[in-house]
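Now for chain A:
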Amino acid sequence: MDLTGLPLLTGVIFTPLIGALLIAFVPREREALTRWLALGTALVTFAISLLLLPGFDPAATGFQYVETADWIPAFGIQYKLGLDGISLVLVVLTTTLSWISILASFGPIKSRLKEFMISFLILEVGMIGVFLALDLFLFYIFWEVVLVPMYLIIGIWGGANRIYATLKFVLYTLIGSLLMLVAILAAAFSFQAATGSWAGAFDFEQLRGFGFDPTLQFLAFGAFFLAFAIKVPMFPFHTWLPDAHVEAPTAGSVILAGVLLKLGGYGFIRFCLPLFPQAAHEWAPLIIVLSLIAIIYGAIVAMVQPDLKKLVAYSSVSHMGFVTLGIFIFQPQGMQGAILQMVNHGIITGALFLCVGVIYERTHDRTIAKMGGLAAPTPVYAAIFGFFMLASLGLPGLGGFVGEFLVFLGTFDYSPIAAAIASIVVILGAAYLMWMYQRVVFGELSDFLKGLGHHLTDVTPQELVTLTPLIALTLAFGVAPGLILDLIQMPVGEVLARVGGPLTGAAP
Partner candidate 1 sequence: MSQNELLALLPLILVVGLAMAVVIIDIVLPDRDDLISAIASGGLIVTLIVIAVCGPLPGGVGLLPREGVQLFVDSSGSGVIVRDQLTAFLDLTFVVIALLSLLFAVDYLKPRGLPMAEFTATLLFAISGAMVLGSGRDLLILFLGLELLVLPGYMLAGYAKRDGLSTEGAIKYFLLGSFSSAIFLFGLALVLGFTGSTRVAAIADVLAGVAAGNAPLSLGLAMGLALLTTGVAFKIAAVPFHYWTPDAYQGSPTPVTGYLSVGPKIAAFALILRLFVDALAPLKADWLPFVIVLAATTMTLGNLVAVTQDNIKRMLAYSSIAHTGYMLVGLAAYAGAAAGSPAEAQGLEALLFYGAIYSFMNLGAFACVAALQRRPGVTSQIASFAGLGRRAPLLGVAMTLFMLSLTGIPPTAGFFAKALVIIAAVNTGGWVAFLAVLMMLNAAAAAFYYLRVVVYMYMREAPDGARPVSIGNFTRAGLIVSAALTVVIGVVPPVTTAVIDMAREAARALL
Partner candidate 2 sequence: MSQSLDAYLILASLLFAIGTFGFLARRNAIAMLMSIELMLNAVNLAIVAFGAYVPALAGHGALIALFVMAVAAAEATVGLAIVIAIYRNKRTPLVDEYASMRE
């Protein structure tokens, strides 16, 4: 089958949109149809994203499957898509988690199902678009497209304090992204001023070779940094995350942790470093320090969280610290580790949120103190939860380990002390996760859970369908991380060649 002629990237981006439009015309009462249509769309999208794999050449430099069309020629704005290994793995991650999330919301979403599915599919459009856009303007548009559905998902189907959480999420993200817009436009203008033409002024491939003026680099990097740092989220811009997670419905949390946070990391790698290499070197020490703080701080604060979702949220802050750390040491192992960590964090934390969702479905509670002894009535659940708990704490052989280790390794190369500080998290991570697991799963069945009686059932087959692929992926990426590393080797090399790593300077 020859797929080279087809606009696969456009296909993978807009298939969910078609599904969303179809769902819009489904009568409100036909809930089953809505559900299956949404799942079907997500699965088709997933299939299309898998079709990208056979034709992808990991050894090739530059972007593949590039599609270009003029959009607003007056400003040289193009509809330009393309992917390299980094985008590819993240796109497949997105399509995977999307269908899983949709399936996982079959039960929990009871009101306004149609709107939910439409929002979710549009969200998928935005996420995939961000990973594939090669035009800065287009990238920005997809970046914002992500915002609105997520705002609705948290705000409509969220918990008690959902409105506060969702407004916080949106406003926080907007502050960053709007300044990024200014920076994008400034960069494009600076290109235009130098070349005398708008042609290619938003084209990433043109811009990344263009040496921006140092002051502009510094400021524009700052704006991009703010946008991405809020999304990641980096300390101290992280406080929206626990609120958003706690209020979001399960599927929202899965996608939030699984994909949305990755948008920031991706943005750093794809845009910040190649576009503003000098500024990246100037900013890197600060970012490394913030990452180290995030890693340790997130873990310590996670320790005392009373709410399961908050705990996982703070653990995300800690885990995403590795991503930014790995990126900003400008070192091949570090950056590969960061990308691997993004993928694995997406899978594992997504799965952890699914696990929390399973409890929540049965108890309508997430307070750790009320739990206890789940191992006896729900052994399969306990095993799966335990599996992901171990994966999250970086058990070798499972997904989380290799990425974390590569980041440590890269960091050690740059600064052994930084690596030592960061690696304290292996203790803290084990501590908060195992303590949580002990309180929830071990011990005698708590009175609260006893009160539920026969409602406390083990995982349903449907829940098992959502969790099993994630188990398989966690194992696969732990045993054979080469599946991902081989894909990202070349693009990471390219990014680093542009940014001119490794980071030098007075590091202890």
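Basis for inclusion: all candidates are chains of the complex that A comes from, given by their letters.
The definition used in the following text is that a contact is a pair of C-beta atoms (placed from the backbone, for glycine too) under 8 Å apart; a residue touches a chain by one contact, two chains touch by 3 or more; residues count from 1.
The structure displayed is predicted, hence computed values, not measured ones.
A.B. asks: Scan 1 or 2 and return whichever one touches chain A in the complex.
C.D. replies: 1
A.B. asks: Note which residues of chain A are touching candidate 1 in the complex, please.
C.D. replies: Interface residues on chain A, with respect to candidate 1: 70-75, 79, 137, 140-141, 144-145, 147-148, 151-152, 155-156, 162-163, 166-167, 170-171, 174-175, 178-179, 181-182, 185-186, 188-189.
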